[in-house]
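Here the complex is missing a single protein chain, while all its other protein chains stay put.
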Amino acid sequence: MSDSEKFDCLVVGAGPAGISAALALARAGIQVAVLERGEYPGAKNVMGGILFTTVLNKLLPEFWKQAPVERHVTQRRFSMLSRDGEVALDFRTGAYNEPPYNHTWTVLRSKFDRWFAEQAEAAGVMIVPGMMVSELLVENGKVVGVKTEPGGDELRSDVVISAEGVNSFLAEQVGLRRPHDPRHMAVAVKEVIALPASVIEDRFRISGDEGSAWEVFGQAVQGTFGSGFVYTNKDSISIGVGSTIHDMTRHRLNPNEVLEQFKRHPAIRPLVRGGETLEYAAHMIPEGGFTHLPRMVMDGLILTGDAAGLVNASHYHEGSNLAMASGLYAAETVVEAKRRGDFSAATLSQYANKLEHSFVLQDLRKFQRVSAYFNENPHTLRDYPDVMVRLLSDYFTVSEKPKAEIEKEVIRKFRSEIGVLNLVKDVFKIGRAMR
Amino acid sequence: MSEPVAPADDKLKETIEDKLYLVKYKPDKQSHIEVIQEVFKADKLKVVLYICPAKVYTLNEETGECLVNHENCLECGTCAIAAPEYVKWRYPRGGFGVQYKLG
Amino acid sequence: MKVLVFAEQREGEFRKAALEACGAGRRLAEGGELVGVVIGRGASAAAPKLAAYGPDRILTVEHPQLELYSTEGYTTALEAAIKQEQPDAVLIAGTATGRDLGPRLGARLGVPVLADVINLSWNEGKLAAVRPIYAGKLHLSVRSQAQPGVATTRPKAFPAGAPDPGRQAQISPLEVELAPDAIRARVTQMHSEAEGTIELTEADIVVSGGRGLKSHENFKLLEELARTLGAAVGASRAAVDSGWRTHGDQVGQTGKVVSPTLYIACGISGAIQHLAGMTSSKVIVAINKDPEAPIFKIADYGIVGDVFEVVPALTEAIKAMK
Partner (left out) sequence: MNILVCVKHVPDTEAAVKIAADGKSIQTQDVNFVLNPYDEYAVEEALRLREARGGEVTLLSAGPEEAKKSLRTGLAMGADKAVHLVCAHRHDTLTLARALAAAAGQIPFDLILCGKQAVDDDEAQLGVMLAEALSLPSVSAIVKLEVLDGKAVARREVESGLEVVETSLPAVFTAQKGLNDPRYPSLKGIMMAKQKKIEEIACAQSDSQVEILDLAYPKSRSGGKIVGQGAAAVPELVRLLHEEAKVL
């Protein structure tokens, strides 16, 4: 390759957004290279473990026949922990046992991403691992390439797709985003704990390749604005916690200690007992949502995935699917730009339109108030679980007291501890935030 | 011939140290983290000492300075958002740093 | 069974590892014959000392071309001894010299060499051995299909056995022919380390320091403890990478693998690659400020405390004991 050689498109980062973009571009005959700072694709990539696959299945139909996915999720469980109790909503259905398996899978990202990158490589994408893009090359306000470390080499292209992930240094360099806000950035830690498949199936009441996904609020994260999770892999479980950095620092919490408290909670401990920790990981999640999105494009640059803040931080916890969708839209946009021979912000802004008209931004818009609501009403997550468990505990306590009297007492307590008005207000507010 | 049996061990890890021991790294000799010690010393909250999930930051009690074990870094970036006044955190150079096997 | 052992000596002194190889050879011979081969300057003068360690016969090779060790010269000499003796097995101590000589000899004879073994036996009449691989993470049992079976033995893996001064061995010289140009790679100089320093892989006691030592100067504390104990000083990769010790002192997967009777780890947290280099030590002592340090998981005895406080106290206590 000569020094003057130039790629049509450079993609920064071999995660779901970057690989989706590169795969789609290569299929459209665009010359594309992916620069990945990990020694191999997946080396730096972490998520809780649920991958929604509506986009993946479009890119690679029936991917589950080859991809290293763990289990398809047939059981979803949402619960609130008090200090020693739990109130849960548990849902399961056999309907999710048929292809496409409700597009919901547990995965281990380092394994999955490596495989996903191999599919792109097979389609003609050049993947360069072990190279960190330290900065974008900008000439006359236009992005014209990247500079890499180690070595300081420069590489040029018509357009760069940044899929560099949550820290999004490149977007900051060119002024597409403001400094990150600790209220809108969550830190999450997780452990992968090995357990025999049969033990997992017994503990979660699943069989075969079925999987279970638990989202746990309240004391799971010491009442902070965040949640804990437990997901079943084939022969391990992924367990973790995440909360906004603002809340964690406000309560002087250490993420690992929060995770340990979660693991020790009587409702969780039986799930992990006897397991063997295989790996510990930490990662951030951009939770600013719709109201805190960066500018998505400029001349010669498109932001995708976490770097563009595309995470639905509601109870759906959907990030990678949005990342893949954004990668796909970025690729379509670049194909069009290449056809026109114009990589200006005006042409690339098609990308923003595509996002607007898809589930990506429509979902983010729908949940835009959730983050603000919980930031403004921390008591909802801190106090309600305790009160609920206490009331239910009173209600179910067996004694010779007439049941009618117990009911009355519970209702009286309920009134005094939460207040009908407050609860109604909160439910209303949460409902509005989700609308 | 006996069946291979994996060595027995205390298996469910609790402390950060034990957990980091399971994580694979390719440490770079040059650090990707810089702490502005004067600002750190003046800061009462010292959030990096506890918010970091990998115990990268510890306090040198004699000098009051912040010791940085950049080799432990899990590269989440939390420190730079929690304490931007004194933590200058970038990615390690390509190929170096944490290497998740499972992720 | 007939076993031939190359007994490495320098200036008339046998290497400890060579005596261990003799011990291993004695047991492997199972009442058969053990033949020692001593090569180089001072070989015939040193040979009687070897008798106490088990050989029935000792061959000595001296030649103007064999004054100092050379791969090619020693290979030719040892090959001549093997041709004459036709042993079932050949053992070479796995020192720097042995690990250089072994593969050359094997290639010369056209037989494979079982390298760096920690256990030797006969399996259906063939030489079998256990050898650590992946820096000791696994133990591989192998059998050589060739005759003779050749192995290099890991230092300190086999007991040398107490010398028996009453033992006699028949000592005879062996003539070898070496053309003046037969040796193309020659040692022209030796740079020895300071007098009295003990080689890490041969030491009975090793005192090692890690990141907790904090500086090059602080290794003086360990050197003093080592002097008191007659120990060698080692270091973790962190200490070597920080430039506090040279890489020759590094104990671990990419450094030296040691198995002393006593290993004292000071300010070493116990990264897996360090553990790979020392877990075969008989007794491990760990001194570390951090009670959670992984080193305590494998140490027989641990002290949680500041190395700068504990190490000098240990030095004093041992001085007092002596």
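So that you can tell them apart, the chains are marked A, B and C in the order they are listed, and the count of residues begins at 1 in each.
Everything below uses one rule, namely that a residue touches a chain if its C-beta (ideal position, glycine included) is under 8 Å from a C-beta of that chain, and two chains touch if they have at least 3 such contacts.
Keep in mind that what you see is a predicted model, and the values were worked out from it rather than measured.
Novice: Determine which of the presented chains are touched by the chain that is not presented, and list them.
Specialist: Those shown chains that the absent chain touches are A, B, C.
Novice: Out of C:208, C:253 or C:269, point to the residue that touches the absent chain in the complete complex.
Specialist: Touching the chain that is not displayed is residue C:253.
Novice: Can you list where chain B touches the absent chain?
Specialist: The missing chain touches chain B at positions 1-9, 24-26, 93, 95, 99, 101.
Novice: What is the set of chain C residues that contact the non-displayed chain in the whole complex?
Specialist: 15, 69, 71-72, 75, 95-97, 99-100, 102-104, 106-108, 110-116, 123, 128, 131-146, 184-193, 197, 199, 201-202, 205, 229, 246-248, 250, 253-255, 261-262, 272-273, 279-280, 282-285, 291, 296-306, 309-310, 312-314, 317-318, 321
Novice: Which positions on chain A touch the chain that was left off?
Specialist: Residues 1, 3, 33, 35, 39-40, 111, 126, 128, 130-131, 148, 150-151, 153, 155 of chain A touch the chain that is not shown.
The criterion applied here is as follows: only the chains that are shown with their structure count from here on.
Novice: Quick one: chain B and chain C, Cα centre-to-centre, how many Å?
Specialist: 38
Novice: List the centre-to-centre spacing of chain A and chain C in whole Å, with centres computed as mean CA coordinates.
Specialist: Centre-to-centre distance between chain A and chain C: 54 Å.
Novice: When the centre of a chain is set as the mean of its C-alpha atoms, what distance in Å lies between chain A and chain B?
Specialist: 22
Novice: Pull out every residue in chain B that's touching 2 or more other chains.
Specialist: 15, 18
Novice: Going by the contact rule set out above, which residues of chain B touch chain C in the complex?
Specialist: It comes out as residues 10, 15, 17-18, 21, 29.
Novice: Give every residue of chain A touching chain B within the complex, in rising order.
Specialist: Its residues touching chain B are 35, 37-40, 42-47, 108-113, 129-132, 134, 148-150, 166-167, 169, 179-182, 185, 187, 189, 191-194, 236, 245, 248-249, 252-256, 260, 263, 272-284.
Novice: Where on chain B does chain A make contact in their complex?
Specialist: 9, 11-16, 18-20, 22-23, 26, 45, 47, 50-54, 74-78, 80-82, 84, 90-95, 97-103
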